[in-house]
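Every protein chain but one is kept in place in this view of the complex.
Note that the chains take the letters A and B in the order they are written out, and that residue 1 is the start of every chain.
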Amino acid sequence: MDFSLSSEHEMVQKLVRDFARSEVAPTIRDWDRKQEMAPETLPRMAELGLLGVCIPVRYGGQGMDYIALGLVCEELEAVDTTLRVVMSVHMGLNSLGLLQWGTEEQKQRYLTPQARGQRYAGFALTEPGVGSDVARMLSTARREGDEYVINGEKMWISLATKAHHVLWFAKTGGQGVDAHDAISAFILETDRPGVTKGDLHGKLGVRAGSTGWIACQDVRLPTANRLGEEGEGFRIAMACLDNGRYTVAAGAAGLIRASLEASVRYARERQAFGHTIDRYQLIQQKIAVMVRDYEAARLLYLRAGWMKNRGLRNTRETSLAKWYATEASFQAASEAIQVHGAYGYSDEYVVERYLRNARGAMIYEGTSEIHQLMQAGYALGLRQDAPLRCELPAYDAEIWQAEV
Amino acid sequence: MPNTVQVYIDHFNGVASGASWETLGAARKVAEALGGGVTALVLGSGVESLAQQAFEFGADEVLLADAPGLKDYRAEAYATVVSRLAKDAAALLMPNSSRTRELAGMVAVDLETGVTPDAVAFEVKDGVIVATRPIYAGKLLIKEICAKARPQIVTLRGRAFPAPAAQSGRKGTLTKVDGAAEAKTEVVEYKASEGGVSLSDAAIIVSGGRGVSNNPKLTPPAGMTDEKQIEVWKAQQGFELVRGLAAALGAAVGASRAAVDAGYVPYAYQVGQTGKVVSPDVYVALGISGAIQHLAGMRTSKTIIAINKDPEAPIFKVARFGIVGDLFELAPALTEALKKKLGK
Partner (left out) sequence: MNIVVCVKQTPDTAATITVQDGKVSWGDAPLVINPWDEYAVEQALRTKEAHGGKVTALSLGPEAAREALKHALAMGCDEAILVSDPALEGVDSLVVSKALAAAIQKIGDVDMVFVGRQAVDTDTGVTGPQLARRLGWPALSLVAAIPALDPGAKTITVERMIDEGRQVVRSPMPAVLSAVKELNEPRYPSFMGIRKASKATIPVWSAADAGLASVPAAVLAWPEIIAPPKVEIKVELIEGATPAEAAAKLADRLVAEKVL
């Protein structure tokens, strides 16, 4: 069992770390305050190839593996969650969904420009009245000849006003069809007539990001835009979440690490009762717990990435990694604030932003509660993963890095 | 001469650097240990007056290579001449500058000897110069020797060695030497440096804090009645004192967050947790209390100097030198005193 990262992985880590630290960190506090995404963020990530990092070269990507995706997310979120959210929706949920379920034509038409960073991509599953209970979604896709007519409203959609393409999930099955077989997935270009969108503000965290809503009013889509078979949408959504969650898990590990680093730095400087506070045991305890949680979270997401590389089904492992890392990152950020004392409560220091950002990750991409039910289900034999019609392709360096 | 110590006189446009005279002083010490004399090397065009200055600062002999081809410093040509002159010397010292590091390097290749750049101290043991110089950006120091090869070439850091007192009218032996040398390059022109000293790169920073803003002795100009306006005006007057000291030291200007938030100076000046993290050789904090978020931005400075009216201010815990007092009197006084002391 080799726990070391390849020199390729190390170079990827360094590249992303340097980018995030030198180009994003200096101004992130101001954008977070403004509740706006810095305009350079998406173009820069596109320019550097991040938006196609683990997509095969022949589909416009950079041909790196799933572990590289995880490492990228860890480094991005160590500076700010909004960068990782871009990877989660554009790459994890949408692009890898196309890679797994798309026809060759769909991959050429949508995945390639996304991987090149020429188009931004999003994922429209959640609705105002539907979160965990996906099967009960209200959005419909009515078949009319060789078109679908889409109606519905999706909410809490990252990059809602910036994405060119979103995966839109809607009910195609009528009465009598089991809810889980009644949903289909669609590739929706957001500039089609009938599509409206807007930004949402006032979130507790991820404020330098772009979150919004998208509504469809009688939007017509050719059947060629349906992803997968009719009625397969629920399974597709869940498969996409396996990849989205993976990026969240990796990012949350980065957040724990960032909380740890900030706490160590501060504890070495701050004096109280005649000494720097790093020598007091209750501070040391907080640091120790952060170390423990960072290393555990890191190993959990790397294992999931390793399984993805081998083409092994990893729903359980990814869910476990996401649940663990996100809960731990909230705790780590909270304790980091405590280490900083009153300064932790002010946005002069980074840790309050970490806490606000961490809180969202316990809700999206499967609430912590959903993950607990999943884990218990697996452990108690109540839940089993049935094979999928399309599996996420295993990583093969030669195939992925080939030009054609 | 086998135990002569040579000194290359570094100059720009016929004006020698102060460090050249410091190097002459250091050379005398080496020469005494070796039992020899001090010879200055003067290269250029129309630079005979430098020879006279070299005598006054302690050279016994001056080798003067005065030729039109040497008017502008060009490494190839200067190296050829210096190598010709230095080949039998025991040691060749130079003040460290943008010219001499490469010059020393090239002479070392010509004469197959070693060069120790940027020495901050030295001693001579059995005819060998043991030079102390920084490595790893000064995190470590090494003692370096060139045991056998000659001459031993060392460049000395400016202001690390005392300048000898000038002995007006002192004389020595002036020898004119051949200044012919080939160089393929051509100096087109000289330009001024771009921009001022950036905060991140500055070796010296003078910063002002909230304390700079409330000089009780200032009267606002007639017609200014708005409280906030008066406060900002007073602070800007106060920052003129910061700028004055910075200008005298060739330093960059910084500010604490309090000063920036209050509108006294732009955000680009801010040093601290938010704002820039700096690590200059010298950080002068005027009217800055030294709260932890400011310290986070400057505490790795090599030497911190603080002026504050509050003796309990935390800045005094990290400062190496400090004065407790009225900065409105002390800052201008310090500016004058340093100008005089540094000969500006």
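Here, a residue touches a chain if its C-beta (ideal position, glycine included) is under 8 Å from a C-beta of that chain, and two chains touch if they have at least 3 such contacts.
Here the structure is a predicted model, which means the values were calculated and not measured.
A.B. asks: Tell me which of B:A166, B:M224, B:A268 or B:L338 is the one touching the absent chain.
C.D. replies: Touching the chain that is not displayed is residue B:L338.
A.B. asks: Which residue from B:E76, B:D178 or B:D310 sits in contact with the chain not drawn here?
C.D. replies: Answer from the full complex: B:E76 touches the omitted chain.
A.B. asks: So which bits of chain B touch the chain we can't see?
C.D. replies: Residues of chain B in contact with the hidden chain: 12, 72-76, 79, 97-99, 101-106, 108-110, 112-118, 130, 132-149, 159-160, 183-194, 204, 249, 281-282, 303, 305-306, 316-326, 329-330, 333-334, 336-338, 340-342.
A.B. asks: Touching the missing chain, which residues of chain A?
C.D. replies: 6-8, 11-12, 15, 18-19, 48-49, 53, 62-64, 401
Please note the rule applied: only the chains that are shown with their structure count from here on.
A.B. asks: Centroid of chain A to centroid of chain B, CA atoms only: how many Å?
C.D. replies: Each chain's C-alpha centroid was found; their separation is 52 Å.
A.B. asks: Quick one: which bits of chain A touch chain B in the complex? Just the residue numbers, please.
C.D. replies: 29, 269-270, 343, 348-349
A.B. asks: Any idea which chain B residues touch chain A in the complex?
C.D. replies: So the residues of chain B in touch with chain A come to 257, 273-274, 292-293, 295-296, 299.
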